[in-house]
Structure formats: structure tokens, C-alpha cells
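Scroll down for the structure; my scribbles are underneath it.
A single protein chain has been omitted; all remaining protein chains appear in their positions.
So, chain A:
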Amino acid sequence: MSVVNYARTLQKVILNIGPRCYHRWVTTASVALRIRDSKQNFRCRLWCGLLTPVHYQYSTEGNTSKAKQVPADLVDKLERLALVDFPNQEGLVCLKKAIRFADQLHVVDTEGVDPMDSVLENRALYLREDVVAEGDCADRLLQLSKDTVEEYFVAPPGNIPLPGREEC
């Protein structure tokens, strides 16, 4: 079978199998395609490269064993800090997956490398002159709010109360 047909079959396979499994197939496919060295192969490699999803290389099971259980008070703390609701078991499963995904960062060796804050660190910080250039648009801003009282925005008092764990 020609390489292009192989790639097309692979694509069908990817779309039919669920997202949990296809990553392993695609990695082996991309390895297989690298062996041949022709113009057609290059196109196929590119195509398969585009087909590989971003999150395809989970770290080995050994690294994630320590992050397997997410304690309940950590979940509460996260809910309070981020104001995100983890209403049920599905949410917790999603959280665990997110943690495992982030654990990939531990695979990289950063010995002796200074941390960066952003990729724009070496640019000059622009300093603005102290001249009034904006403001005076109270009516436009107040239109955006559901509730206003005489040119003030209205908010519920204090912090937004979170329901207790039993109430979910």
C-alpha cells in the first residue's frame, strides 16, 4: 500500500477510535513514516505531525503515583482561591488529569537555568507621560453592569459565599 493511502487509513482509524487511545497509534505511525526519505513521505510526515494532538505524551506511571489522590481540603482551598466549582466526581477526575498533565514539567531538567516570567522580558518597559488621556465614560461603563444605583456599581456584600461540601 502506498504511503499516502497508509496515512489516509490512519486518519480514519484516529477519528473512529476515542481520544484516549489514539495517541499511541499516532506516535508509532510518525516513527514509521520517518524511515522513508522522499517528497511524498515528507508531506505525509507533516500531515501526521499535524494530526498528532498536543497532549500525547503522558509521563510514565512511576512519576504520577504520588499525585494519584487529591485530598479533600486541597480541593476546598482550590475552590476558594480560584472560585471554581468542582461539583462532582467527574470534576475531580478532570482535576486529576490536569494535574497529571502539568506533571510533565518535572520531566524537563532545568538545572542551572534561570526562570523566565515571560518571553517578552528583554523588551523595554514603555513609560507613559503623566497626561490625562482617558476616563469620563461613566455612562458607557455603567451600561455594562446588570445592577446600578445612581452611578455606582452594585455588588453583593463581602465575599461571594461558597456552599459547603454537603450542599453540592
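Operating definition for what follows: contacts are C-beta pairs under 8 Å (C-beta built on N, C-alpha and C of every residue); 3 or more make two chains touch, one makes a residue touch a chain; residues count from 1.
What we mean here is this: contacts and distances are computed from a predicted model.
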Per UniProt, what's the omitted chain called: "glutathione transferase", "Glutamyl-tRNA(Gln) amidotransferase subunit B, mitochondrial", "1-aminocyclopropane-1-carboxylate synthase-like protein 1" or "Bms1-type G domain-containing protein"? "Glutamyl-tRNA(Gln) amidotransferase subunit B, mitochondrial"
Among A:Q69, A:N88 or A:S118, which one is in touch with the chain left out? A:S118
To test your reading of the contact rule: which positions on chain A touch the chain that is missing from view? 81, 83, 117-118, 120-138, 141-142, 144, 147, 149-160
